[in-house]
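Worksheet for the structure shown next.
In this view, the complex is presented without one of its protein chains, the others remaining in place.
We just call them A, B and C in the order they show up, numbering each chain from 1.
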Amino acid sequence: MGKNRMEAFSDGVLAIIITIMVLEMKVPHGEGLIALTPLIPVFFSYVMSFVYIGIYWNNHHHLLHATKQVRGGTLWANLHLLFWLSLFPFVTGWMGENHFAAMPTALYGVVLLMASIAYWALARRIIAAEGETSLVARAIGRDRKGLVSTALYAIAIPLAFVQHWISLAIYVLVALTWLIPDRRIERVMAGHEAT
Amino acid sequence: MGKNRMEAFSDGVLAIIITIMVLEMKVPHGEGLIALTPLIPVFFSYVMSFVYIGIYWNNHHHLLHATKQVRGGTLWANLHLLFWLSLFPFVTGWMGENHFAAMPTALYGVVLLMASIAYWALARRIIAAEGETSLVARAIGRDRKGLVSTALYAIAIPLAFVQHWISLAIYVLVALTWLIPDRRIERVMAGHEAT
Amino acid sequence: MGKNRMEAFSDGVLAIIITIMVLEMKVPHGEGLIALTPLIPVFFSYVMSFVYIGIYWNNHHHLLHATKQVRGGTLWANLHLLFWLSLFPFVTGWMGENHFAAMPTALYGVVLLMASIAYWALARRIIAAEGETSLVARAIGRDRKGLVSTALYAIAIPLAFVQHWISLAIYVLVALTWLIPDRRIERVMAGHEAT
Partner (left out) sequence: MGKNRMEAFSDGVLAIIITIMVLEMKVPHGEGLIALTPLIPVFFSYVMSFVYIGIYWNNHHHLLHATKQVRGGTLWANLHLLFWLSLFPFVTGWMGENHFAAMPTALYGVVLLMASIAYWALARRIIAAEGETSLVARAIGRDRKGLVSTALYAIAIPLAFVQHWISLAIYVLVALTWLIPDRRIERVMAGHEAT
């Protein structure tokens, strides 16, 4: 029941999150290039969060494409994921305005970590409803890539207090590995449709 | 006629409400953990409102799933509900910024009360259009849970001036009872589809 | 072609307009009831604009329901309507903050006037594409109600400089006459579906 409306609501929330983040880049008062200088870290922070929300939208899209039915519990698991993603504008703005200082960079990692756990929980709940032999279960598999990402976020959080550029490098690196859409699902789907 | 577009519009409004509430958590200027301290009540207030909007989306989703047709009056009953829900960002921000003081906590309860009445009015109007023997009428029934919630909000409002933590506890308690999606509708629908 | 996507885009824009207007009600700093006093005119202004956007959404919904096809020119006529509606948050905030002073009240009327002309232009363009004997042409007819509303807005604008409460009374009155959805379309559609 109601898979379409859950997708529509998620699309709406993700579209708003990705767009209101740009409001954290306050229009400067000066007209010269110099007026933009303080915005450079905010801009970089915005680009990274845009890519992350894009990744989540992309994977969410693939995950639900392979899903057949949605139950009450799935709706809440989905809202739980959206909750953590809704904190992106806040942590993006805080990290950008403070030039990637230790504490904001660590908090950014906390939101990344919680979102990745929430995504994993959503996927598990869908698989629990559809069975281990379902299309979505085969497509996700053991989700090694997701688990490695989660572990890397967990490592990056304390590292921010040692050397915050390392944490940032980890966030960028993980994002780059996800820019490639989830080929596993596409492959299983293609195999499924070919049969 | 037009049930899909009413759902799409409601999804859009609810998605925006749930997301712009986060804008009330203003990005602080300091970079330390101490800079986040004043935001703790705002964050707690945000979490509670996120859950409430989630509950409304969830129940709205189930209600319309059981609905067969939409008339002019239903569109206005739906807009009336959305109006009260649109006040959530305001009362959430006011209550959070004032550390759950009596007056803001009471006003939060007024919005909860009015929204629950508006939801009840929407459900009644749909049932009036579809008949007391319709699927949606059987699914909603006498809606004891909704009536109890409405009564609890009405009690919590004056209580805020006696001891505002009691009102807050009531809001949290009612939210928890609704976190479980409306199984009655799911049950009636399942029975209906099985036949 | 593409009627669905034009509806979806319009729903999105209208949902955002109706929701971001609430952001003009800035959360006050004080915690007492007195802190809300300056917001009373802003709130009244918000309610009126909420009803107006609701009316436009409702009528837009009915208009497109009777429409069969959408062409390039229709998309632009629709964007033209959305442009004027997008100015609602601005004029709503300006009028509310200045307690319905002459100039803001007149400007509010200008936006109402332009939006009603844009709606009429959209309806005309759809009828031009579908023919004078089409369902939508019969449903809209000569649109006497729309023409009277447009005329009343045009009268209310200069009146704001004589006595701004009269202009406001006109806006409220016209809104009340539209709260009733466009029964003409519903009637023609019902007749059409019965045949």
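Here, a contact is a pair of C-beta atoms (placed from the backbone, for glycine too) under 8 Å apart; a residue touches a chain by one contact, two chains touch by 3 or more.
This one's a predicted model, so the numbers in the text were calculated from it and none came from an experiment.
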{"item": "Which residue of C:54, C:104 or C:146 touches the chain not shown here", "value": "C:104"}
{"item": "Candidates A:16, A:115 or A:159 - the one touching the absent chain", "value": "A:16"}
{"item": "Residues in chain A touching the chain absent from view", "value": "7-8, 11-12, 14-16, 18-20, 22-23, 25, 27-33, 36, 47, 50, 54, 57-58, 61, 65, 179-183, 186, 189"}
{"item": "Hidden partner interface residues of chain C, rising order", "value": "1-2, 5-6, 8-9, 12-13, 15-17, 20, 23-24, 71-73, 75-76, 79, 82-83, 86-87, 89-90, 93-94, 97-98, 101-104, 107"}
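The definition used in the following text is that only the chains that are shown with their structure count from here on.
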{"item": "Superposing rotation of chain B relative to chain C, computed on C-alpha atoms, to nearest 5°", "value": "90"}
{"item": "Chain occupying the most central position, where position means C-alpha average", "value": "B"}
{"item": "Residues of chain A touching at least two other chains", "value": "12"}
